[in-house]
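Of the protein chains in this complex, all but one are displayed in their positions.
Moving on, here comes chain A:
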């Protein structure tokens, strides 16, 4: 299983990040195991930190919490009733008195009953009180995105809704090494953070994850590969498809591509995007979420405002169609290698 996974994906995506420690003891871990390891480190170091959500006591439906209740006690790793608005509200109350809080929403598709608590409460907790109160110790995790068979309600990518809300941070890792470092940074960040985990990669992405405690800073994009002809911007699972398209485009079109993993959606690392597009003059942005009102639109506007005279072609977006996420049409729904390749080609040939 692990070997199959390593064959499936390249080392570019699941290799290390510059901020992660190198040359230190590491263990081969899936993204799931890496996330679990980050939570374990948190619960070990911070004696009142809590992890909870639906089905967490037995390890969670994806097994992220496996063994953590036995290790850290039933007061700190526990089931909640089946109620997302309750999970979010309860988590806000806990973190309002400074307790490190890791709340799981079982699928990002089910975060909407908690929308009011997240958007109206968590996001505004500090602002509305003049800084007297905050829920900086709050982290909400949720598996998101395509999974091959999830259809409308087990596949959505809701990041844009939350990126539109001042006061929240939105983070999406692409691989096991990034998941650990970004998760630890997100847990310790003094603002409420939404951490969306690409569940397709939970077991298929494998890497040698450093055993030690380390953080990858929020608000900082990573250039996975430097190039000069076109900038490709993505995050999470999309990077897998973008990388495949990139390899093909470099070979067939004889171009060099620059690939950027945003890692944090909000706050966004504008500088990395702007510098790259000024250099390449061409840009393609991809995400699984629907195109209209999607996060790619925001990135495109930032590029337009800052790189107008450097652009050689219109900014190209490859996104999920403006339909719900459909079951048997899944492979036609989200941007894959072929649609992204065509996007690169038309942008290069403009």
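We take it that a contact is a pair of C-beta atoms (placed from the backbone, for glycine too) under 8 Å apart; a residue touches a chain by one contact, two chains touch by 3 or more; residues count from 1.
As a working rule, contacts and distances are computed from a predicted model.
Visitor: For the chain that's not shown, choose its UniProt protein name out of "Tetratricopeptide repeat domain 8", "2-oxoisovalerate dehydrogenase subunit alpha", "Protein mago nashi homolog" or "SWR1-complex protein 4".
Guide: Protein name of the absent chain (UniProt record): "2-oxoisovalerate dehydrogenase subunit alpha".
Visitor: Of the listed residues A:60, A:150 or A:167, which contacts the missing chain in the full complex?
Guide: Checking the options A:60, A:150 or A:167, the one contacting the hidden chain is A:167.
Visitor: Looking at the whole complex, which of A:56, A:142 or A:268 touches the chain that is not displayed?
Guide: With A:56, A:142 or A:268 as choices, the missing chain is touched by A:268.
Visitor: Decide which residue listed in A:51, A:92, A:160 or A:348 touches the omitted chain of the complex.
Guide: Counting the whole complex, the residue in contact with the absent chain is A:92.
Visitor: Touch as defined at the start, partner being the missing chain; which of A:48, A:211 or A:256 qualifies?
Guide: Reading the full complex, the residue touching the unseen chain is A:48.
Visitor: In the complete complex, which positions of chain A touch the hidden chain?
Guide: 48, 50, 75-76, 78, 80-81, 83, 85-86, 88-97, 99, 101, 113, 116-117, 120-121, 124-134, 136, 166-167, 169, 190-191, 219, 267-268, 270-271
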